[in-house]
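Dropping a structure here in structure tokens format, bear with me for questions.
With one protein chain withheld, the remaining protein chains of the complex are depicted in position.
Showing subunit A:
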Amino acid sequence: MNEATNKTNEVILSVQEVSKSFGGVRAVVGVSFDLRRGELLGIIGPNGSGKTTLVNLITGFVKPDSGSVKYEGQDITGWMPYRIARLGIARTFQMIRPFAELPAFKNLIIPLFSPRVKTLSGGKYGDLDSVAKDLLEEVGFERESSVTYKAAGSLPHGYLKRLELAKCLALRADLIILDELFSGLSIAELASIVPIIEKLMVEGKTVIMIEHRLRELFRIANRVVVLNYGHAIADGKPSEVMERDDVKQAYLGTE
């Protein structure tokens, strides 16, 4: 029991003073935060405030100019993206580009083929097709329905988002970073995708969500970090953070 409580409180990801400039643009400036296991952290901010760059810094797609990123106590600053993914950090992309020619379930073969999954399943791959179909069912593809077999390029938007989520599940990630997962979804689609994220939280996963749809985000997030011009200007409970004047100003502009 004691051990379990320790585990839930443990810092899983620690971002310390990371900065990144592209040419003259300071995309991320000295951002720091700690993330505990089981938290759902929202990262919000106006367009161009550096949210996606921050995710790219954590997942290795962009190397920071300064600062460090630690995952489970291990310094992963400047690692290649595939090494970071193998530790159990999965992410989705803002611009979703599925493996268009492949049927939906075959898209999951790629994460299922990763060395991480092989190690976790005891060194064997087994029948990946059936594992893939199970995963799709978990994210709300109807079992043996035609969408499962449809080319991913022709899937409706809602299903594409679910497919992205399923890729994270396939990797058996502990930390899942969702870059604007809710964007472009209808209310009905959201209503079916939110429970999947809630289920992840129950399973003890840690989630970071970059979102513009604040109302939906605040219903599930325990904590938010607000970025503005690359600076983290606020960090705290959603209700408290949104009361702050500087946050309102960043969102609504100066009067």
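Note that a residue touches a chain if its C-beta (ideal position, glycine included) is under 8 Å from a C-beta of that chain, and two chains touch if they have at least 3 such contacts; residues count from 1.
As a convention for this text, contacts and distances are computed from a predicted model.
The complex appears with one chain absent; UniProt names that chain "Branched-chain amino acid ABC transporter permease" among the candidates "ATP synthase subunit a", "Cell shape-determining protein MreC", "RNA polymerase sigma-70 factor (ECF subfamily)" or "Branched-chain amino acid ABC transporter permease". Only one residue from A:33, A:93 or A:251 touches the chain missing from this view: A:93.
Of the options A:20, A:167 or A:205, the residue whose C-beta touches the omitted chain is A:167.
Panel shows subunit A; residues 59, 61, 80-83, 85-86, 90-91, 93, 97-102, 106, 109-117, 125, 128, 167, 170-171 of it touch the chain omitted from the view.
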